[in-house]
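Inspection log for the structure reproduced underneath, given as structure tokens.
Yeah, one chain of the complex is gone here, protein chain that is, but the others are all in their spots.
Let's turn to chain A:
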Amino acid sequence: MKVSVVTRSGKELLKGGIDLNDSATVADLQEAIHKKTKKFYPSRQRLTLPVQPGSKAKPTVLNSKKSLKEYSDGNSNTITVVFKDLGTQVSYRTLFFFEYLGPLVIYPIFHYLPVYRYFGYKEERVMHPVQTYACYYWCFHYFKRIMETFFVHRFSHATSPLSNVFRNCMYYWSFGAFIAYYVNHPLYTPVSDLQWKIGFGFGLLCQLSNFYCHILLKNLRSPDGNGGYQIPRGFLFNIVTCANYTTEIYQWVGFNIATQTVAGYIFAVVAAGIMTNWALAKHRRLKKLFDGKDGKPKYPRRWVILPPFL
């Protein structure tokens, strides 16, 4: 089979195209492109079928596991695919590690080092116990996330563009500094003893539940990362589709009940918004996939992310 690879502007990426045998898969084609171009390894490539000029339809993305034949109308022995360079790719593990490393390092700097001198506060700072516990709580949270990244989560083979690393680090690192600045401030006003104890207690309970949720999610995926979608079950998943996000959001609520800063609440609201979008998409996908037809199980009635609201 003869494959002609063109860029989105219509130019030929590889002069003369590529010859592959008839049983070749899309993955084989990607390997061949990598071999010839040297630069574009498979996860950097996005291959689509050409669309009619002027048509607004979304182009079909080629699935690397499928055979090229399936995309070539069966009869013809030639196929044209459109190539897009997705840019440098990194694994999700790398992305997560750098995201979480920032807050883990930045927060203690505000707690232990005399940084407030540079903000114009010369006097010696007296730490309230809630500020010290907040620092432990915060560090435990991000330490847990990094450990989970390396020892719990099972990632698919999907990668993320390098630019996302910068974007996500900006988000996590700046919010980390923003919250750390106010919680460790020399003029910080603590809440009552009872309130911060309830806050941290509730938050810690949510963190532990969150850890258990991640273990359950890991067991849904097969070790090779090709599992496909499953109905999440067990523990809180019997009530909520994305119990992992639920517990994550509620543990931030616990932290904020204890520390009470506007910065912390802003972060919680933004994070909840982002996770709600993901949760809605996942819920929709699962409901569509498990529609109860053709012997497939029917997706049970559940909350999406924030019981008792959503």
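By our rule, a residue touches a chain if its C-beta (ideal position, glycine included) is under 8 Å from a C-beta of that chain, and two chains touch if they have at least 3 such contacts; residues count from 1.
Just so it is clear, contacts and distances are computed from a predicted model.
Visitor: When you check the chain that is not on display against UniProt, which of "Coupling of ubiquitin conjugation to ER degradation protein 1", "Very-long-chain (3R)-3-hydroxyacyl-CoA dehydratase", "Trafficking protein particle complex subunit" or "Enhancer of rudimentary homolog" does it turn out to be?
Guide: Per the UniProt record, that chain is "Very-long-chain (3R)-3-hydroxyacyl-CoA dehydratase".
Visitor: Which one touches the absent chain: A:Tyr41, A:Tyr71, A:Phe155 or A:Tyr182?
Guide: Of the listed residues, the one touching the omitted chain is A:Tyr182.
Visitor: For the full complex, which residue in A:Val6, A:Cys139 or A:Ala263 touches the chain that was left out?
Guide: A:Ala263
Visitor: For the chain that got dropped from the picture, name the residues of chain A it touches.
Guide: 182-183, 185, 187-189, 259-263
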